[in-house]
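As you look at this complex, bear in mind that one protein chain is not there, while each of the others sits in place.
By written order: A and B. Residues from 1 in each chain.
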Amino acid sequence: MAQQIIGILIAALLSQNFILVKFYGICPFMGVSKKIDTALGMGMAVTFVMALASFACYWVYQLLLLLELTYMQTVAFILVIASIVQVVEMFLKKMVPALYKALGVFLPLITTNCAVLGVVLVNVAEGYDVLISTVNGAAGGLGFTLAIVLFASVRERVDKAECPESFKGFPIALITAGLLALAFMGFSGLSIF
Amino acid sequence: MNFKKQFMEGLLTKNPVTVQLLGMCSTLAITTSLFNGLGMGLAVTIITICSNVLISALRKVIPNQIRIAAYITIIAGFVTIVDLCLQAFLPDLAASLGVFIPLIVVNCMVLGRAEGFASKNGVLASAVDGLCQGIGYTVALVITCIIRELLGSGTFGGGLLNNGEGIRIIPEGIPAMQMVMPVGGFLVLGCVIAGSQWLMKYLNNKKAKEGAK
Partner (left out) sequence: MKTESNVMYVVRLAGTLLLIAAIVAALLAGVNMVTAPIIEQLNYEKTQAAINAVLPGGGEEIAFTDDTGMVAKVYKSEKGYAVQVQPAGFDGTIDMMVGIDHEGKILGISIISHTETAGLGAVAAAKTSAGENFRGQFVGESGSVGTAKRGTGTLDAITGATITSEAVCTGVNAALDCVANLG
């Protein structure tokens, strides 16, 4: 059990990193990575929602299995994720205003972050139990945070550098991400225990 | 309604991939062979048209506060329908696209068109918009696919032509397999976007010169 959890942690953080290897959550990765502090805020918010969504969707899927409605899974999961994001937003606003101030602007964006729906669908496809699902969700979120913070810190410098006219803006950012992905390729193989 | 203008917007000036940077996850992940690119493009086009039409038809019924939730529900419905149909009628494509079919739900392009266009325009215009944006998406995907497949596997038309093996253009052993891996996805898409930025600038300059004459 412990071995499986460590394996999942290493895979989600490094060798199977959600962004740089599996391509989940590229939109916020490109969109919210201009500054390190906003990137960190987004990462924390995503990690929180991913762990919570993995936990909740496990039970939702069990219910769907019971009702023999598994073909409804995508619709059910996205509604669960949307509601979780909404509830988390309201809860933080009322109870922890400081945290809400830090994460608030990112929360609505998370619903359409495919890392969240992606991790839930992977959990179901791999048949993980509730503990492993939640760990996988949290670890995936941490992997997302790691990638986006690293990327933001490089991008802050790239934006000041000179580059060919046509490559200004997103093209050079994508190439930077490519080089980052190249570095993460070195971790492949770590996942096998 | 201006079909030509909408078509040019979808294809180049407001291309969902190269200009609006929407739906990047699937763009990067599945563009490893021509078969995948065409299949994904077609699936997204169909879903965008359907969801645009329905959302446009319902735009006066859906209350403003819950519109995003309503849109996502409708889109998720269409995505599941396409997913089930692919599994039943095109199982090879379904297996090769895998989890990225259900992930079309959160493809920001579909939701982006629903929120940005279908919620403000008529049914017919929304259908045309879905079609044009879908074509733009497919073209960007196919171009990325062709480059990545050629550099990464050395073939053209993998999964489609020549028994699924594709036509070999570069001899085995030379192509860099990194190009079909994530690294290649980022690098090639970066270059494709740079190319489209260059093309738009070129066309604008040409127009300006003609205008000066």
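We take it that a residue touches a chain if its C-beta (ideal position, glycine included) is under 8 Å from a C-beta of that chain, and two chains touch if they have at least 3 such contacts.
Since the model is a prediction, treat every value here as computed from it, not as a measurement.
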Which residue of B:8, B:53, B:99 or B:200 touches the chain not shown here: B:99
Among B:57, B:124, B:177 or B:203, residue touching the chain not depicted: B:177
Absent-chain contact - pick from A:16, A:33 or A:134: A:16
Residue, one of A:79, A:154 or A:182, that touches the chain absent here: A:79
Interface residues of chain B (partner: the chain not displayed): 32-33, 36, 58, 61-63, 65-66, 69-70, 73-74, 76-77, 80-81, 84-85, 87-89, 91, 95-96, 98-99, 149, 152-153, 158, 163-165, 177, 180-181
Contact set of chain A toward the excluded chain (per top definition): 16, 22, 71-72, 75, 79, 122, 125-126, 188-189, 191-192
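The rule is short, and it goes like this: only the chains that are shown with their structure count from here on.
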Approximate Å spacing (C-alpha centroids) for the pair chain A, chain B: 22
In the complex with chain A, residue positions of chain B that touch it: 21-26, 28-29, 68-69, 72-73, 76-77, 79-80, 83-84, 99, 102-103, 105-108, 111, 178, 181-187, 189-191, 193-195, 197-198, 201
Chain A to chain B touching residues, read off their complex: 20-27, 30-31, 71-75, 78-79, 82, 111-114, 116-118, 121-122, 125, 164-175, 177-179, 181-182, 184-185
